[in-house]
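These notes concern the structure reproduced below.
Note that this is a trimmed complex: some chains were dropped, and none of the rest were shifted.
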Amino acid sequence: MSTLGFIEYEDASPEVRAVYDDIMATRKTDKITNFWKALAHDPVRLKRMWEETRDIMSAGSLDPLVKELIYVAVSISNQCDYCIAAHTASARKKGMTDAMFHEMLATVGLANENNRLVAGLQVEIDEQFRAIG
Amino acid sequence: MSTLGFIEYEDASPEVRAVYDDIMATRKTDKITNFWKALAHDPVRLKRMWEETRDIMSAGSLDPLVKELIYVAVSISNQCDYCIAAHTASARKKGMTDAMFHEMLATVGLANENNRLVAGLQVEIDEQFRAIG
Amino acid sequence: MSTLGFIEYEDASPEVRAVYDDIMATRKTDKITNFWKALAHDPVRLKRMWEETRDIMSAGSLDPLVKELIYVAVSISNQCDYCIAAHTASARKKGMTDAMFHEMLATVGLANENNRLVAGLQVEIDEQFRAIG
């Protein structure tokens, strides 16, 4: 099920439980998903990755739903089945409709196609798009 | 500059010009970017890809800016320098602030990292996330 | 189980058996893994890929365990589930501890994240890092 197995709440150390508690409180759920239970064998990393994830995915200049869509889009490009499944569910929970899902998916498909047409045509970057620090 | 060179407006066939005209009208600009000028050697494909791009990236259930952010996110994951340059510029034109850019970028970085942690840990998909048709 | 099925030892031609024998002797095992049994339909390629793998992964300036870690790291980046499973097992056999596994995985996650931050920020290579032949 996972390289090192899952650490369940009842078997977790206090520091792992503290992360699990924050995950459940933040996500308003009583379930810890497999990813965190697999990562918990490395408590320092668990804490860091959770805090990163929580902070980056929370409200800011971009709506949390927009960030979920971006997260799913990247996971699709990288063919990460687990991440697609988990974050498609999260996106729905945050309000993604079927129509939004279709448009996100179409955009991901288009970008992946155009990325390769550009590469295959060996297109030079337009003068006006060159980054100028 | 490109495998087959660029087709400039003045050298373009009527069918290629029709696409160029629609690009300029849609984007409210008088410039055709290098990608389209490189693709124009294949007029059927030029027309199709432009129509796809125009239709997918236009307003719908998702805001055009959100779609640009998704497009840039995918292009970053795929390391397509041309696409990153061109669509970062488009995203700005559609209202992306620096704060939005930072949050999009952080999300892309996070997703790429987590995608690999999941793979490396060989995490099984949670029962509740399994797609059920 | 595989596109063309597996070729078991008892059904193998002498040239395939010779490779199987070398695999088992080198790895001190009596099992041929599925990859080689699937590749054996192309005996020339089987022989070459095995010799490549054996020679590259053996002791040299880098310890065989270090090479396994690099191999797993690449396989994680490429999301090759089979390769992650097989080479994580090999790495353990060669001495990878859980702590080493966590550090390798953290490095892979970090590199994947930073690779994209660099791309998204369109960072130019520093003068002092430019390759000079």
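By written order: A, B and C. Residues from 1 in each chain.
Just so we're on the same page, contacts are C-beta pairs under 8 Å (C-beta built on N, C-alpha and C of every residue); 3 or more make two chains touch, one makes a residue touch a chain.
Being a predicted model, the structure only gives us computed values, none of them experimental.
Enquirer: In total, how many chains does the complex have, if 3 are shown?
Expert: The complex in this structure file totals 6 copies.
As a working rule, only the chains that are shown with their structure count from here on.
Enquirer: More than half overlap in residue numbers between the two sides of the chain A-chain B interface, or less? Answer same or different.
Expert: Counting which numbers both chains contribute, over half are shared, so the two copies meet through the same residues.
Enquirer: Just curious, how far off is chain C from chain B if you go by their C-alpha centres, in Å?
Expert: Here chain B and chain C have centroids separated by 34 Å.
Enquirer: Indicate the residues of chain B shared as contacts by at least two other chains.
Expert: In chain B, residues 77, 81, 85, 88, 104, 108, 110, 112-115, 117, 119-122 touch at least two other chains, as defined above.
Enquirer: Using the touch rule from the top, collect the residues of chain A that touch chain C in their complex.
Expert: The contact residues of chain A facing chain C are 3-4, 41-42, 45, 78-80, 131, 133.
Enquirer: What does chain B use to touch chain A in their complex?
Expert: 1-4, 31, 33-35, 38-39, 49, 52-53, 56-57, 60-62, 66-67, 69-71, 73-75, 77-78, 80-83, 85-86, 88-89, 97, 99-100, 102-104, 106-108, 110-115, 117-126, 128-131
Enquirer: What residues of chain C sit close enough to touch chain A in their complex?
Expert: 79, 88, 98, 101-102, 105-106, 122, 124
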